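Only one protein chain is missing; all other protein chains are in place.
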Amino acid sequence: MSTETSPWEEHFGSRENQSHAAQLGMWIFLGSEVLLFTNLFVGYAVYRYYYPEVFVEASKHLETGWATVQTLLLVTSSLFVALAVHSIRQGKQFLTALVLLVAIGMGVGFLVIKGWEYWKHWTDGALPGAYYRLEDLPVRGGSLFFTLYFLLTGVHAVHMLVAMGLLGWLVWGAVAGKYTAEYHIPVEVGGLYWHLVDVFWLFIYPLLYLVE
Amino acid sequence: MNEVFRRILFLPEQASTIAKDVDSLHYVIITTAMVVATLVLGLSAYFIIRFRRRSETDVTPKIQTTLGWEVLFVGVPLTTFLAWFFIGFHDFIRMQTPPPDAMDVYVVGKQWMWQFTYPEGPNAIGVLRVPVGRPVRLLLTSRDVIHSFYVPAFRIKQDALPGAYTQTWFEVTKPGSYRVMCAEFCGLKHSEMWAEVVALSPEDYEAWMQEQRRGPVSRRDATPSAPEREESQKPARQAVRYDAQEPHGEVMYGERGTLAARGERVAAERGCLKCHTVDGTAHIGPTWLDLYGRRERLASGETVVADEAYLTESMMNPREQVVAGFEPVMPAFLGVLEAAEVAALVEYIKTLRSARLETIRSEGPVYEPIGGK
Amino acid sequence: MNPSAGSSQPEVTYLNHETTVGSWLLTRDHKRIGVMFLVLVILALLLGGVFAMVLRIELLTPGPTIISAMTYNRMFTLHGVTMVWLFMIPAIPSAFGNFVLPIMLGAKDVAFPRLNLASVYIYVAGAALTLFGMLWSGADTGWTFYTPYSTTSPTAVTPILMGVFVIGFSTIITGLNFITTVHTLRAPGMHWSRIPLFVWALYGTSVIQVVATPVLGMVLLLVFFERVLGVGIFDPSRGGDPVLFQHMFWFYSHPAVYIMVLPAMGVITEVVCAFSRKNIFGYKMIAVSTFGIAFVGFFSWGHHMFVSGQSTFGSGFFGVLSMLVAIFTAIKIFNWVATMYGGSIDLRVPLLYVLGFIFLLIFGGMTGVAVATTSLDVHWHDTYFIVAHFHYIMVGAVLMAFLAALHYWWPKMFGRVYPERWSFLSAITIIFGFIVTFLPQFLLGNLGMPRRYYQYPAEMQWLHVLSTAGASLLAFGFGLIAIYLLWSLRYGPESTPNPWGSRGYEWHSGSPPAPHNFTQAPRFEREVHDYTVPEAPRVY
C-alpha cells in the first residue's frame, strides 16, 4: 500500500516492469479504441458502395481546405506531444509542460475550426438523419453521408476533448514536479492516446473530404 | 425409414420438394450427435469406474499425445463437419435459387399481417393460394420492421426487410393448407402474425385465378377458392384475426405516465376500440393507424387533413364530417370526454404510425424477372 | 484427508485482516473484488432465473396464462439481457478469474488494481442503469436489439442499451487487466509453457473481450443515437441497411458466446485434472485450440443471418468457417476424456458437473454444427431448436462449469467445506431438470415453434408443459445450492489448505489465502497438475 507516497507500486516487482505494464495496458486500450471506430468505418464503406455518386456530391459540401489545415494542426500537435515525451525523459519538466500546452492550443484550434464547420452545416441544413434539409441531394444516401460525417467527426471530437483533458492533467503534473526522468509513465502513456486520436483523423480526412 | 425418423423427431409433414432432402441430412447429423454423445459419456463412465481412486496417495503417469492421435482427433470431426457442410450448402443454394419457370407472388409483411399480391392481381391478406406442382417464387418486403416468412411444412423461411426485396421459393407437393408464421420478432402481436398457404390442384387454382381476374375485380382482395368454400373452417386462417374487441392483455406502448399512454387507456375504457383499430384494418370506424396527418376523403366529397382540430372535432361532433365509406354511427362524445382525455386521445392517435419506414420508396438497381439475365 | 497436511493455513487471511464495510467497498485486493463480483453475478442469475420462470409459466397454455403479450415480450428481452450481460459474460472471468488468476501466476495482485476496482463500480453502474430501464418500462426487442424494431419500439430500450454499453467497459477493463497481468506479473519459474490452462483460457477470453466489446459498444451507441437524435444510420427510408446492424451486432455477439464458453472450458480443465489426479492430456493442443476458438470465432458471425437477406456467398463463407471453429471444441472434449484415462478418479460434485458439461456440450455443440449447416438452419432459425441449442451450451455447459468452479474453489475462497450429500442431490436434480427442460425444446423447434412467441398452436402444449416442469426442477436445484452454500459459509467445517489434493498452482496459497496471496514469495518448480509424485504442492 505504498501507492500514495511513491508512484512505484510494489506488486510489479521492478520499475521497468511497471512501465512495461502501463505501456501494454495503454496499447491494449488503444486497440479497443480502434475497434470502437470500426463500425463507423464499416458503415462508411458499405454506404459508399451503395451510393457512390451521392457521396461524391455530398463531400463537395465540406470544407476541404480547412480540413487540410486541421490535419496539419493535428500532425503538428503530435510532434509537440512527442517532444514532450522526449523532454521529460531527460527530466525537463518545464519544457514538457510548455510543449504540451502548445499541443493543447492546437487541439483547441482544431475544435474551433470544427465548430465553425458544424455551424455552417447547421445553416445549410446538411444535418444527419431526421434533420436533413439539404435540397440538392437525395435523402437516400445524402442523409447517410451526413450521418456518418457527424458521427465520425463527432466521436473524434469527443476523443479530442478527452485527450485535451488528459494533456491538461499532464501539464499540471509536470508543473507540480510529479514527473521526473525516472518516473514519467503518465506522460508516455497519455501521449500515446493523443497520437491515436491524431491517427483517426488521418483516415477521416481523406474518407470524408476527398471523395471522388 | 424417413417416416420413422420424421415422427421420432417431431418434424412436420414434408410438403415441398426440398423438405425430404433437408430432413435426410437432419437425421444423419442428429443421429451422429446422439451416438457421439453416448460414446463419450460411456467412455467417461468406464474410466471413472476403471480408474477410480484407490488411495489418497495414488500417483499417476504423465501421458502425452502422439501425432497419430492428434491427426485422428482433428481429422475425423473436421472431415465429417465439412462433408455435412458441403451437402447442406448444396441444398441451400438450391433453396436460394428459384427455378426459371417459377410463378411470382409478392409478399408484404406488416405489423401484424401478411399481404400477398399476384402480378395482374388480386391481393390477398392472410391466405396465399398456390397450385401444387409448380414452383412459386416469393418476393418479400416489409412495410415497417423485419418479419420472417416461415412455412414449417416446406422447410423454408426468409426475412422480409423494409426497404429491400428478398426472395425465396417452394414447390408444394400435395394439396392442403399449411401454416405460415412470422419468425422474426416484430412487436406486440408477433406470435399472431400467421397466415396460411392453400395449395390447390392446378385445375382448382386456374379456376380460382380466372374468377379473381374477371373484370374490375382484378385489383381486389381475393375471395376463397371453390374447395375452401365447400369445406370452410381453416385453423390457420382463424389465427389471422385482429379482434380489437378482445384485445388479449394489455395494449402496447408503455403503461406509465406519458400522455399517449393515458390516451391509450382512455381509448380502451371509453370503447373507442370497439369500432376503431390501431393496426391498419378497418372496422366499424376507420383505423387510427397513420390517421394523424392523413388526407381524409369525406362523404361530402371534400378532403380534410386530419390534424388536431379535425380529430377533436371528430370526437365531439362526428356527424359533422363523416369519412367516406363509413356509416355515421359514431356517438358524439361532447360532454362525455374530459378535456384532458381528449388531449390524451389525440396524443395517442399521433403516436400511431406504422413507423417512419412507411415513406420508403423501395428501389434497387434492377429487377430480374426469372429466366432472363 | 489428503497428503497436504504439514503445510499450514495462514493466520491472517484476506477475509479477516480488515473487516469494515469500507475495507470491502474500497478494496484493491483482487480476491475481494472477485468475491464482490461473485455476489453480483449470482444476484443477476437469480434475477434472470426469475424472468425465465415467468416465461416458462406463461408458456404453460397456448393462450394467455399469467401475463400479457407485452409483458411476455419484455420478459424474454430482460431474461436474455440479464443472463448474457449481467450474468454470464462477467461470471467466470470477473468472479473466479479475478480470484485465482493472480494466485495461479504467483502474483500479489493484478496489474492494475485500481482499474480492477473501477470495473466493479462500472458494472454496478451499468447494471443499475439496466435495472432502471427494466423498472421504467422494460424493453421488448429481444437481447439482439434488431433494427428497425429497436429504433422504433416505444419501450425503454434506451436506458437498457446504455446500461449494456456501460457494462461493456467493465468487461474491457477486466480483459485489459488480465492480459497485462499474464505478461508482466508471472512469478519465478512460471514459464509460458507452465501457465495453467485456466489462465490461458482467460487470456483468450480477454483478447475477445478487448477486441469485440468496443464494436458492440458502438453499435449500441448507434441505435441510441438513432432513438434519441434520429440520426437514422440503419433507417431504410433514408437508404440505410438494417442487415448492416446485424453484421455489427453479431461481430460482437458471436465471439461473445466464446467469451462465455472459454473460461468455462478453462474451469473444466482444472477440475478434470484435480479429480482425476492426472496431468492434462495434450496441454499444447488445449492451449492452441483456445486461441483457435478466439481467432476463428471472429469469422463466423454471419451464421446467425442465413435467412436475413444476406448473400448466398456470405452464408457459405460463414457456414464453412463455423465448421472450423467447431473443431477446436471437439479437440478439447477429446482431451478431457483422454485425461481421465489412467487417472485416479474421485467422483466428487465438481467432477459430476464436468460430466454434465461434457455431455451437454456435445449435444449443444453438435446441434450448433447442425444449424451451421446452412440448409438445415432455414427451418430452424428463430425456432425453439435454436433456443434449445444455446441453452444446452449456456446453461447445460457454461452454467454447469460455473457451478463446478463454485464448488471446486469454494474452500479456496471461504475456507469452508460444503455438505457433500446435499451437493450431490442438487447436482443430480439440476442435470436431470435441465434435460427435462430443454430436450423438449429441440422437438418443439422441429415442429416449427418460433421463438419469442407468446401464443402457440395448441398441439405443442404438452412439450411446453414438460419443459416448464423441468424448469421448476432446475429452480429447485438452484435454491438448494443457495441454501447449503449459505449454510456452509457460517457453519461449514473448516477446510484444509488443499482439500482436494490438487496440484493446481492456486493451491500454493492458503485457503483462504493471505492478504497478498502468499506469505513468502512462491517458486514454481513443477509442471502444473503434476501428479507423478505423491505429495501436494507446498503452501507459501
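As written, the chain order gives the labels A, B and C, with residue 1 at the start of each chain.
In this text, contacts are C-beta pairs under 8 Å (C-beta built on N, C-alpha and C of every residue); 3 or more make two chains touch, one makes a residue touch a chain.
The working rule: contacts and distances are computed from a predicted model.
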In UniProt, the chain not displayed here, chosen among "Cytochrome C oxidase subunit IV family protein", "Branched-chain amino acid ABC transporter permease", "Pimeloyl-CoA dehydrogenase small subunit" or "Monovalent cation/H+ antiporter subunit C", goes by "Cytochrome C oxidase subunit IV family protein"
Cross-chain touch to the chain not pictured, restricted to B:Val108, B:Val130, B:Met209 or B:Leu311, is B:Val108
Of B:Ile49, B:Ala282, B:Ala309 or B:Ala340, the residue touching the omitted chain is B:Ala282
Per the touch rule stated above, chain C touches the missing chain via residues 179, 183, 211, 215, 241, 244, 247-248, 251, 298-299, 302, 309-314, 317
Where chain A meets the chain that is not shown, the residues are 16, 19-20, 23-24, 27-28, 30-32, 34-35, 37-39, 41-42, 45-46, 49-50, 64, 68, 71-72, 75-76, 78-79, 81-83, 85-86, 89-90, 181-182, 184, 188, 191-192, 195-196, 198-199, 202-203, 205-207, 209-210, 212
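By definition in this document, only the chains that are shown with their structure count from here on.
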Per the C-alpha centroid definition, the whole-Å distance linking chain A and chain C comes out as 35
Averaging C-alpha coordinates per chain, one finds the centres of chain A and chain B separated by a number of Å equal to 46
Between the Cα centroids of chain B and chain C the separation in whole angstrom comes to 33
Shared-interface residues of chain B (touching two or more other chains) are none
Check: chain C positions touching at least 2 other chains come out as 235, 237, 239-241
The answer for chain C against chain B in the complex is residues 1-3, 63-64, 67-71, 73, 136-137, 140-142, 146, 148-149, 152-156, 235-237, 239-243, 276-279, 281-282, 285, 306-309, 312, 315-316, 319-320, 323-324, 326-327, 330-331, 333-335, 337-338, 340-347, 355, 358-359, 362-363, 366-367, 369-370, 372-376, 378-379, 381-383, 443-444, 446-448, 450-457, 501, 530-534
Chain B contacts chain C in the complex at 9-12, 18, 21-22, 25-26, 29-30, 32-33, 36-37, 40-41, 43-44, 47-48, 51-54, 56-65, 69-70, 73-74, 77-78, 81-82, 84-85, 87-93, 95-96, 144-146, 148, 150, 152-153, 155-159, 161-164, 166, 179, 181-192, 248-256, 351, 355-360
Residue positions on chain A within touch of chain C in the complex are 10-13, 17, 20-21, 24-25, 28-29, 31-33, 35-40, 42-43, 46-47, 50-51, 128-132, 139-141, 143-144, 147-148, 150-151
